[in-house]
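Note that this complex is displayed minus one protein chain, with the remaining chains in position.
== chain A ==
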């Protein structure tokens, strides 16, 4: 009796947006608490933990991604205004930005070309199809932008979204040990690099490490979104 009742409830709730919206936020808060327990360990990344936990629940419960996204889309939608919001720290820290303008522009050009060029080159080496290559090419830019670019290149926007997140998590995990092992202590340079390579997830990581790193990471993310949109078609 209670079994059929709970199964009925599950069938009812699992198809409603409410469960997946509340579930995503709850898992995120849990992952954030877990990440704060180990602030020095980059593997305790809240995005990585949340994605793995939710993906396992969906696969185990046989829930389609579209069903999950019907609820989670309300969070996803905020990526747009959050991208717009990146213009605000740019204004607030204008003097710091002006002082570093040339290093930023040089690093932007070199980094953006490396991000797109190395991805396209490696895709050719591994024999990926043109659709997969086009989907991967903008992977260092923020999700909303990368998906728009991918569609313009006739890539698969859903694949782009997943790869963008993996790239973000990858950069957020390796940046601190990498920069420490290279002996780089300039947080404006460290932040700029992680924002360029790993967009918002790198920026979230940078803000967790140092506020200056966070600012430069946000700048790099915004600038790379613009530059990648302008030059990516030259590589394909």
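Everything that follows uses one rule, which is that a contact is a pair of C-beta atoms (placed from the backbone, for glycine too) under 8 Å apart; a residue touches a chain by one contact, two chains touch by 3 or more; residues count from 1.
FYI, contacts and distances are computed from a predicted model.
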If you look up the hidden chain in UniProt, what protein name do you find among "Guanylate cyclase soluble subunit beta", "ATP synthase gamma chain", "CidA/LrgA family protein" or "RNA polymerase sigma factor"?
"CidA/LrgA family protein"
Under the stated touch rule, tell me which residues of chain A contact the chain that is not displayed.
24-25, 27-28, 46-47, 50-51, 54-55, 58-59, 65, 68-69, 72-73, 75-76, 78-92, 94, 99-100, 102-104, 106-111, 114-115, 118-119, 122-123, 126, 128, 132, 136, 139-140, 143-145, 147-149, 152, 158-159, 161-171, 174-175, 178-179, 182, 184-190, 192-194, 196-198, 200-201, 203-204, 207, 212, 218, 220, 222, 225-226, 229-230
